[in-house]
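Only one protein chain is missing from this complex, and each of the others stays in its spot.
As written, the chains take the letters A and B, and residue 1 is the first residue of each chain.
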Amino acid sequence: MSVRHRLSEFKAGMKPTVKELKFIITRMRKSPLSIVGIAIILFFIAIALLCPILAPPGYPSQGGDPYKMPHEGWTPTPSPPSEDHPFGTTIYQFDIYYGCIWGTRIAFYVGFLVVGISLAVGLFLGIVSGYYGGAIDEILMRFTDIIYAFPGLIFAMALVVAFGRSLTSVLIALSLVGWPTYARVMRSEVLRVKQEDYVEAAKAVGCSDLRVIVKHVLPNSIYSLLIMASLDIGGIVLTAAALSFLGLGSSIGFADWGQIINQSRDWITGAPGNALAYWYTFVIPGTFIFTFVLGWNLLGDALRDVLDPMIRRR
Amino acid sequence: METLIEVVGLKKYYPITGGVFKKKIADVKAVDGISLSILKRECFGLVGESGCGKTTFGKTVIRLLKPNVGNIFFDVPSDVREEIKRLENSNNSNSSRLKKLRKQYDLSTFKGRRLKKLRRRMQIVYQDPSTSLNPRMLVKDLVGEPLKVQGLAKGRELRERVVEMLEKLGLAENQLYRYPHEFSGGQRQRIAIARAIITQPTFVVLDEPTSSVDVSVRAELLKEFQRLQKEFDLTYLFVSHDLSVVECISDRVAVMYLGKIVEVARTTELFRNPLHPYTIALFSAIPVPDPTIRRKRVLLTGEVPSPVNPPKGCRFHPRCSMAMDVCRKEEPELVDVGSEGNEHLVACHLLKSRLL
Partner (left out) sequence: MKENLIDIENLKVRFYTYEGVVKALEGVNLSLRKGETLGVAGETGCGKSVTGLSVLVLVPPPGKIEGGRITFKNANKTIDLLKQKESFLCDIRGKEISMIFQEPRAALNPVYTVETQLSEVFLHHRRKELIQRVLDGLEKDVKNGKGGLFYGIERSLYRRMLENSDSLYLRFVSKIPVVRRYRLRLKKEIRKEIIRTLREIEIADPERVLNMYPHELSGGMAQRVVIAMALTCNPTLLIADEPTTSVDVTIQAQILSLIRRLKEKFGSSVIYITHDMGVIAETCDRVAIMYAGSICEVADVMEIFKNPLHPYTKGLLESIPTPGKEFKSIKGTVPNLINPPKGCRFHPRCSKAMEICAKVTPKMVEVEEGHFVACHLYRGA
């Protein structure tokens, strides 16, 4: 096959995908909130990518690890924003600006990792449970119920007590407790799609179970899960920040938004006579968290609005 | 003419589970003992109302569903068939020879790879193309899937065969990269038909293929079916509740009620001379597109009974105006009451007594 032929094949094959994308973009354009959501996410992606430029590492206090916030000296009092420290410093003179910028990468890391694991596990179990039904379904769903009943925060605390305080414990705890919702939703979607005529038609043609699942059931049932996942990324980051604030997450000095707020625990009440003296220690990282979660929520809503009527339209 | 498919005593039950441990409490007797034969290259019509089990029967014959009881003999040479019959009637009905023959020819024993290979020769076209075509697959993938799955073609050859089949059904090559929802109802049904016959099957079950399209498109589709039958040497099982369509396209027709066949005959004979009371009522209920004819209706009383608990004896007796005592106790068998060379089978005590 000549190159030109292959190119035209490729272009023809891409046409329906292009049409789909155009449709999604036009619908998104109609709702301003979704544009705001996408803008926020893009903004944060830009920050995460440009970390080394925006806040270059290489301070001696870091000891080679760019995720440790740099500090000069060990003065416990936070100092307000100044030329050297655009966002001020928190206890022990850790630089808030640096922490917030590099915290973006951590936020993405935490969000994507936890949701990714939950999604993968939930997807697999949900499909197996929904498609095969019977005893497998019962066993898997009871197992899911047991995990569902676990309180995530307490489990994280238990892990921290067992393995010591680190971000990894938090990640493990959250991903172990996060997947049941995905499994449940996937199972109900698979149950719905399983009954459709085209699944039976695929079996009538001789498709193996695997092929039916991958090519027919999965593409039609995964949309709710994707919407849930995008809404969840924001939620997971919030939970991780909460855990860090409680002292269960990363250690002091780690570039994580929740960690920065944790460090300002003693200073939230401010100085006597001036309640907001140390506002920059928690308002600034808090704004980062808030905006990040807002962006993902808006994106999730927008996705739902776009994908649902599309399914209805079909 | 040679028999292509012979069904003997086919039963398909759906279990109803209940209770905490989901034990079986009852069965929906969708197909409750059907024996009939379909000849090569004929269009066999199967009519009945919704819930009578005709769709289940169609799907069971092509082994989309596994029958509970019964044999389905597909494309058995006549001498082997004779041998099987002989062995069955003789004393050692459990002989190994019989078992071996059954394993070879009886579809109800097929599984695994043999079943998958069988799919090449038997296919089905569903009623509603908007639900029977995966909405997220392109036309080229939909029509090419049977070939890919069966390992009959790939790459360029696959694409060529797909294009060839689409053109045979009046669809253009530039429509390969489209989704089903971009087509009209009639075109979607054509895509479904292309998908069904691309592996060049011998037998196709048409499950109410014209019920969800418009009247003007219906005639077109029926013409297509006839043309394809001649071109590809197909045998059809045309399942429908629309009697006027069945009358036009079928060679022979069977009437089904609550899981059993009540009457079988050649189309012209059946529509000219229906014998079973249910058939008579069914035919009289069709509205005729001619306002000058005011048909005398035989109105049936009551509703169709549930297939979980069909009435004892003849299943139709609670709604039959001519029910006799024996109808309440004994189930009638299919008896040939037609003249020589014009087979007309009816399952009714009334006619049996008349014959005697």
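The criterion applied here is as follows: contacts are C-beta pairs under 8 Å (C-beta built on N, C-alpha and C of every residue); 3 or more make two chains touch, one makes a residue touch a chain.
This is a predicted model, so every value here is computed, not measured.
Trainee: From the list B:Gly112, B:Pro291 or B:Gly341, pick the residue that touches the absent chain.
Mentor: Selected residue, touching the omitted chain: B:Pro291.
Trainee: Specify the residue from the set B:Glu42, B:Asp141 or B:Glu220 that touches the hidden chain.
Mentor: B:Glu220
Trainee: Among B:Val80, B:Cys248 or B:Met324, single out the residue that touches the unshown chain.
Mentor: The one listed residue touching the chain not shown is B:Cys248.
Trainee: Residues of chain B in contact with the chain that isn't shown?
Mentor: 49-50, 184-187, 214-220, 222-223, 226, 241, 243-245, 247-249, 267-268, 271, 281-282, 284-292, 294, 297, 299-300, 302-304
By our rule, only the chains that are shown with their structure count from here on.
Trainee: Taking the mean of the C-alpha atoms as each chain's centre, how many Å separate chain A from chain B?
Mentor: 52
Trainee: Quick check on the complex: what are the chain B residues that touch chain A?
Mentor: Checking each residue of chain B against chain A gives 62, 64, 116-117, 119-120, 123-124, 126, 128, 131-138, 145-146, 149-150, 156, 176-179, 181, 192, 195.
Trainee: Touching chain B in the complex: which residues of chain A?
Mentor: Within the complex, chain A touches chain B at residues 1, 12-13, 15-16, 196-198, 200-208, 211, 215-216, 219-220, 313-314.
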